[in-house]
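Encoded as structure tokens, the structure appears first; notes follow it.
One protein chain is absent from this view; the other protein chains keep their places.
So, chain A:
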């Protein structure tokens, strides 16, 4: 799905070669400030590498129309951002941004239920708790139905039990719908239980490469 080659970005990231396979759930782990979020933003093309390239579905990231690319490879940021308005407004705005038809009420309600959210579609988005906002933001991305989901610590505001339940559902959804899910996480519990492919980033480098470099 993604093939990274000789990628360099400021002093933040330096990756010689890295492949992220299509399908399944890939976890990106590493200490805070190691460059995980930067890598995710690069896959979403919110940031361009200073040098090197990322091939996305066999095509250089620079050859993609950025907007079309982001509709296929949508990202959820670490701190959930709510737009002014109700939960419904927040769910529909994602579809509006992606230029997809609005989803019917029952589909929106179903999505909330699926994410263990017991809130009204009419609730003011600002009145939600951190965990609720995080799941509304997740629902917003899921509704746009991208081929790849880039999730930056999607469960940081959730308790362990809810996090595990949501991740289990996400993984099943990914498997059944043939979606690729790439997730940055700090939770070793989630990695152990759900990750099919784990990438460790260490001070801006793919850990395996960093190790090789250290040996040489």
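Observations, loosely collected:
Just so it is clear, a contact is a pair of C-beta atoms (placed from the backbone, for glycine too) under 8 Å apart; a residue touches a chain by one contact, two chains touch by 3 or more; residues count from 1.
We adopt the following convention: contacts and distances are computed from a predicted model.
One subunit of the complex is not drawn; among "Membrane protein", "Thiazole biosynthesis adenylyltransferase ThiF", "Carbon-monoxide dehydrogenase small subunit" or "Iron export ABC transporter permease subunit FetB", its UniProt record names it "Iron export ABC transporter permease subunit FetB".
Of A:39, A:98 or A:157, it is A:98 that touches the chain left out of the display.
The residue from A:46, A:102, A:123 or A:191 that touches the chain not shown here is A:46.
Summary of contacts with the chain left out: across A:14, A:88, A:140 or A:200, the touching residue is A:140. Only one residue from A:34, A:77, A:134 or A:180 touches the chain missing from this view: A:77.
Along chain A, the points of touch with the absent chain fall at residues 44-48, 62, 66-68, 70-71, 74-77, 79, 81, 83-84, 93-94, 96-99, 137, 140-141, 144, 146.
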